[in-house]
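Just below is one structure, and these are the notes that go with it.
All protein chains but one are shown at their positions in the complex.
For subunit A:
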Amino acid sequence: MQDFGAAFGLALHLIATGDDNLLEIVVLSLKVSFSALTLSCLIGLPLGAFLVVRPFWGRGVVVAVLNAMMGLPPVVIGLLVYLALSRAGPMGWLGLLYTPTAMIIAQTLLIAPIVAALARQVLEGLYSEYDEQFRSFGISRLRAAAALVVDGRYGLVTVALAGFGRAVAEVGAVIIVGGNIDHLTRVMTTAIALETSKGDLGMALALGIILMSIALGVNLAAGGLRSVAERQAYA
């Protein structure tokens, strides 16, 4: 049994030596997951805000469905995207299977519901405070939704981080639609799965430690940006 100390040592060694393969894998992980997050925010934030400011019949059901979609298994999404992008599938002519773009599509489907559902939750609280003000000024729903997103931006950073965390940590979807191809679609999680299946548990754990360090770094950076922005906003 490899011990944790050795794995930590290996992780530090990999970082210190600036291993080319590792760097490539890390960069691709970040590229894919940040792109998926960007797309998810473009879809999810307006959708979440819309669900808050626009009452309609059946909204409760839509919200319940959206919340349930936060639990979509990555492997199911991977399978759906595979079937759609396969050469034999409806979008096969695009030739996107086994490319980073396919991985971005899969992760976007995975986390857009999370971003939308959590954003709705955050903005709903805010809306109950502003509702009367919006009404008294006669502000349109579109402007009200936009104002909510702008005002709730600090809370929404946490929403985005939750989405990013889910995207960068999942393996089920990207291994099906990306194929874990060396130098093309291999990301941190699929590399960890591969090292585990080679029985190289020390290397797998070392990569896991690096992935968690990156996630920590992203969270710290977001937290730092947020506190700087808040200080400026209220100064």
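Just so it is clear, a residue touches a chain if its C-beta (ideal position, glycine included) is under 8 Å from a C-beta of that chain, and two chains touch if they have at least 3 such contacts; residues count from 1.
Simple rule for what comes next: contacts and distances are computed from a predicted model.
A.B. asks: Going by UniProt, what is the name of the one chain that was not included in the view, given "Carrier domain-containing protein", "histidine kinase", "Probable septum site-determining protein MinC" or "Tungstate transport system substrate-binding protein"?
C.D. replies: According to UniProt, the chain not displayed is called "Tungstate transport system substrate-binding protein".
A.B. asks: Which one touches the absent chain: A:92, A:155 or A:172?
C.D. replies: A:92
A.B. asks: Write down which of A:6, A:42 or A:221 is the residue touching the left-out chain.
C.D. replies: Selected residue, touching the omitted chain: A:42.
A.B. asks: If the hidden chain were put back, which of A:47, A:63 or A:149 would touch it?
C.D. replies: Only one of A:47, A:63 or A:149 touches the chain omitted from view, namely A:149.
A.B. asks: Give the residue, chosen from A:13, A:54, A:135 or A:198, that touches the chain omitted from the document.
C.D. replies: A:198
A.B. asks: Need a quick check: the contact residues on subunit A for the chain that isn't drawn.
C.D. replies: 24, 28, 31-32, 34-35, 38-39, 41-42, 86-89, 92, 95, 97-98, 100-101, 104, 143, 146-147, 149-150, 153, 179-184, 194, 196-201, 233
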